[in-house]
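These notes concern the structure reproduced below.
Every protein chain but one is kept in place in this view of the complex.
Moving on to subunit A:
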Amino acid sequence: MMQALKSPRLGGLSALSCVLIILPFTLSNSFQLDVAIQVGIAAIVVVGLNLLVGFAGQISLGHAGFMGMGAYMSAILSGTYGWSPLLALIFAAICVGGLAFLIGGPILRLKGHYLSMATLGLGIIIAIVINTESWLTGGPDGLVVEPLSLFGWALSPFDEYHLLGISLSGTQVWYILIASLLVFAVWLALNIIDSPTGRALRAVHGSEIAAQVVGVNTAHYKVKVFVISAVFASVMGSLSAHYTGFITPNIAGFHHSIELITMVVLGGMASTYGVILGAVILVLLPQVLADLQEFEMLAFGLILMVTMIFMPKGLLPTLLNLLNKPKQKTTSEEAA
């Protein structure tokens, strides 16, 4: 019985680490590595977003707004005002967390479509501010961002670095940074999920009233997870800005929000590894479909529709279910 009570966590994390370590050796050029980094950035954002959407069951259609806010605050503070990028990143994360806390209180009282509309509105407001306040943000023309630096040591994708006698390109260093952060983010997410806080969050999704009668302050937990996921988005927005070196208001746009939520739903709500798969597919698919040119969006939409019709639980949970089916049958027979 004690064996059955243990929760498996190390297996998935080590599998993910292995994939991330082997991956760069299979990629032949820096363009592919760049795509891998983009996937990693998106994956970390959706691992955070999944805590809110997949586990706590609260929809947010405005998370690109938080990501954009983090990106622009980092860009402006480190560029215009000469802050250290790390300090700017942390300050941006605190501000975004604070905003999420202030706004989360009132809007998370809403449910379903109303919550979607409210978060959608929040995201759009942030995008509009970024678009129109061009004296600060550069407006639709975008903004050049300083490379990430720490103690005067700048990390640019275009430079060469020597670490422990190995010569690495800037892109490779960025890959190592993002890959380590992804493993760290997954570890944090798994820790939250498998804790009293995580169970309270899932109970908010499963039955809010049941959670309340055993003493869970559901409003408090909704705001908490909203803030956590917003901070995830902000930090990745900052890093993404430093990595690409140039940002436009699109990062905070409605389309980006939809893309993030699609990663969660497609990969598998409430499945931490599933949403990473979702990020992989949604970032790679446009690259793969690029040959189809004007039919790209058509094929993209079709793939999403077909997946959702035949795998409503998302890719990874459905695939795992298929693999486990023979096993499940025997256990249910035992139980009966």
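Note that contacts are C-beta pairs under 8 Å (C-beta built on N, C-alpha and C of every residue); 3 or more make two chains touch, one makes a residue touch a chain; residues count from 1.
Keep this in mind: contacts and distances are computed from a predicted model.
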Looking at what's absent rather than what's present, what does UniProt name the missing chain, "Branched-chain amino acid transport system ATP-binding protein", "hydrogenase (acceptor)", "D-ala-D-ala transporter subunit membrane component of ABC superfamily" or "NADH-quinone oxidoreductase subunit H"?
"Branched-chain amino acid transport system ATP-binding protein"
Which residue, A:33, A:73, A:103 or A:192, contacts the hidden chain when the whole complex is considered?
A:192
Only one of A:14, A:80, A:180 or A:217 touches the unshown chain, namely A:217
Using the touch definition from the top, which of A:236, A:270 or A:315 touches the missing chain?
A:270
The one residue from A:140, A:206, A:286 or A:312 touching the chain left out of view is A:206
For the chain that got dropped from the picture, name the residues of subunit A it touches.
1, 4-5, 188, 191-192, 194-200, 202-203, 205-207, 209-218, 224, 270, 332, 335
